[in-house]
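A single protein chain has been omitted; all remaining protein chains appear in their positions.
Now for chain A:
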Amino acid sequence: MSTQPTGSAARPADRRVVITGCGVISSIGTGVAEFSAALRAGRSNVRPITAFDTTGFAHSNGCEVPGFEPERWIHNVDITELGRASRFSVAAARLAIEDSGIGEDRLRDRRGVVSVGTTDGECRDLDTLVEAELAGGEAGMDPVNARRIPAGNISTAISRELGLTDVESSTIATACSAGNYAIGNGFDAIRLGEADFALVGGADAVCRKTFTIFYRLRSIAPDCCRPFDKNRMGILTGEGAGILMLESLESAQARGARIYAEVLGYGLSCDANHPVAPHQPSITRCMDLALHDAGVKPGEVDLISAHGTGTKANDLTETRAIRDLFGEDTPRVVSMKSMLGHTMGAASALAAIGCALAITDRFVPPTVNHEETDPECAVDCVPNESVPADLRIVQNNGWAFGGNNSVVIFGRLDTESTENTESAEAELEGATR
């Protein structure tokens, strides 16, 4: 009888992991090119929410994905089986694969992980069922909505649509840091040699339940989201999906793939303190764990993509935690939520893509809507306009209800590897012209 584990204890655990594809469905752009341009331009797309009847709320701006057309990306699974968050996740996965340059057929022969984070799953369908029951009794509830509910669908829908058979699909439901969790899960699977590729990220759709939660907690901004500003009033609920294609450096180089960035490591911590309020020591510990995992010193971090929700409590606590670890001389700290709104489970995934683009396209995304920095949040948040920058190491923060903290560290590949990749790309280009 074999007693050898297939688990990693018997394996060297040091494959390097890189990002070779990004898929974006967001309020400010679809696909990486649009998304990168929007981040660089400091765009946002704040509009009155249309997902549900907002009558009775004094203010109800949000950051919805306008004119989403799932049929452009979903060809094999019956679209009516999928709720809005699953549609976002499948569309973003297809975009990520297209962006990576791996043919879908080639992916089907490989062993993979599909890991997608979410806050609400298909809560919009739960809302719809409640409305239907109130309007017409239980008989008015539509089985189509009821069948979409299980949160696992958000990840299995990707595998079904893309015909991926040798994959582990699972949804990580750790609320608003779930995207970072999913990236970490895929990173570990590849690093340990348990997967050849990973499609990871997060997805969520605007729904009444979550808007009402934040509204009731007086955490919805009346107009726009102003992280680190003296007059910040809270979040705007947003939606979308960000999916990243991860693979080993070896595999990416062998196929001459364009490499956005390397995933250097990540950290997880749990507050075990309060269900909704952030907890500074635990956040500091999470950042410390991530840097340690990545083999990076605080002084080497060039940019922090903050959780930066724009609530009073978050920005204050996050700033203090950053100061605690980085000292007075902190790197730039930006919040992409100022542009995207708070996209919940997609938030840290979209921000991770933003980090990868910042490294590749050499700029720092701004914190928009900024008027006057809160003296208690005195960080350089790169107000309103992006700046060109040569970034080597970028840190992506994510906190969540439940005290679920997750931080991922990204790095630019060193020059030697980059040159190899560029020459491989050049060869490929030459061959196609």
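Methods note: a residue touches a chain if its C-beta (ideal position, glycine included) is under 8 Å from a C-beta of that chain, and two chains touch if they have at least 3 such contacts; residues count from 1.
The rule is short, and it goes like this: contacts and distances are computed from a predicted model.
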Problem - Candidate names "Cytochrome c oxidase subunit 3 family protein", "Beta-ketoacyl synthase N-terminal-like domain-containing protein", "ABC-2 type transporter transmembrane domain-containing protein" or "Phosphate transport system permease protein PstA"; UniProt protein name, chain not shown - result: "Beta-ketoacyl synthase N-terminal-like domain-containing protein"
Practice task
Write down which of A:37, A:79 or A:192 is the residue touching the left-out chain.
Solution key: A:192
Fill in the blank from the handout: Answer key for A:20, A:61, A:269 or A:338 versus the chain not shown reads A:269
Fill in the blank from the handout: Contacting the left-out chain: of A:64, A:99 or A:120, that is A:120
Handout entry: Touch criterion as defined above, residue of A:95, A:167, A:339 or A:379 at the omitted chain
Key = A:167
Handout entry: Footprint left on chain A by the chain that the document does not show
Key = 1-10, 13, 54-57, 118-123, 126-127, 129-131, 133-134, 138, 141-143, 145-147, 149-153, 155-156, 159-160, 163-175, 181, 185, 188-189, 191-192, 194, 208-209, 212-213, 215-217, 268-276, 282, 285, 289, 293, 400-404
